[in-house]
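Yeah, one chain of the complex is gone here, protein chain that is, but the others are all in their spots.
The block that comes next holds subunit A.
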Amino acid sequence: MTTLTAGNRPRTQQGRKKADLWSATPWTKIVLAVTIVISAFPIYWMLVIASRTNKEATDIPPPFLPGGNLGQNIQRVLSNEDAHYLAGLTNSLIIATTVTISVVLISTFAGFAFARLRFKGGKVLLLLVLVTMMVPLQQMGIVPLYRLMVNLEWIGTLKAVILPYLLNGFGVFLMTQYTEQAVPNELVEAARVDGASTLRIWWNVILPAVRPGMAVLGINTFMLTWNDFMWPLIALTPDNPTVQVAINSLNAKYGTDYVLIFSGTAMSILPLILVFVLFGRQIIGGLMEGAVKA
């Protein structure tokens, strides 16, 4: 009611007051500008150092503009014998892609069942998923998982870091929420009356409707997997690393060779920044939508 009146009379005093409430003050602009500078600075700094020499990197005052040595430094990273950087980059891509596709599929299946199919024990199983989201499985299960991988002789192989990541309770939860909101029950029932099988309903009714949710989950999973550090550090060997483990090797062995390490880190965040620039709108939209629903 109130909104209606205010909307109908935008020129009244009330209307103007509403505009004032949501207008940006100088203070707002300062907060936002400072935040963006602080957000961007470490990434900019990464590029500055990655394109300099080690001598310049330790100058006082520090250099503020990129130099001309980026290509040369990247060469050094790629040819470094301790880091196996290129293998790490490739492995991370393989791992993150495989995990993302699997998690999105598994979660979409389960989300469909939990949201739109009635079955005995369904509620209890969903509750189980929610409870396990709270358990830090990585820390809790690290010793038995390691011993399991040793027994299977999977230590040092990509299987060891792909399989445990397929377990993603958050994905199931997200897709359940998303399916509930995106697919009306009547639609599923209508398809059922028309004689469609469960799989066909999934393919023709569910899948087209939940695609945005799948995209958000996919991007999220890709970033988390790409970033993970603790388990790959233990389950992989330095000669067949992920990109994070490769950077760690550089960091551990060449502690003060800043240009080398920084070139490695700069290359490792490039794929993520690219994804972000391309899909920024969707990522932020999905994040905000998920936040309100959760």
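Everything that follows uses one rule, which is that a contact is a pair of C-beta atoms (placed from the backbone, for glycine too) under 8 Å apart; a residue touches a chain by one contact, two chains touch by 3 or more; residues count from 1.
The definition used in the following text is that contacts and distances are computed from a predicted model.
Per its UniProt record, the hidden chain corresponds to "Sugar ABC transporter permease" from the list "Cytochrome P450", "Aspartyl/glutamyl-tRNA(Asn/Gln) amidotransferase subunit C", "Sugar ABC transporter permease" or "Secreted protein". Among A:67, A:141 or A:156, only A:141 touches the chain that is left out of the view. Among the residues A:94, A:207 or A:272, only A:272 touches the chain that is left out of the figure. Taking the complete complex into account, residues 2-3, 6, 14, 17-18, 21-25, 27-29, 31-32, 35-36, 38-40, 42-43, 45-46, 49, 57-62, 106-107, 109-110, 112-114, 117-119, 122, 125, 129, 132, 134-148, 163-164, 166-167, 169, 172, 195-200, 202-203, 223, 226-227, 229-230, 233-234, 243-244, 247-249, 251-252, 255, 258, 261-262, 265-266, 268-269, 272-273, 275-277, 280-281, 283-284, 287-289, 291-292, 294 of subunit A touch the chain not shown.
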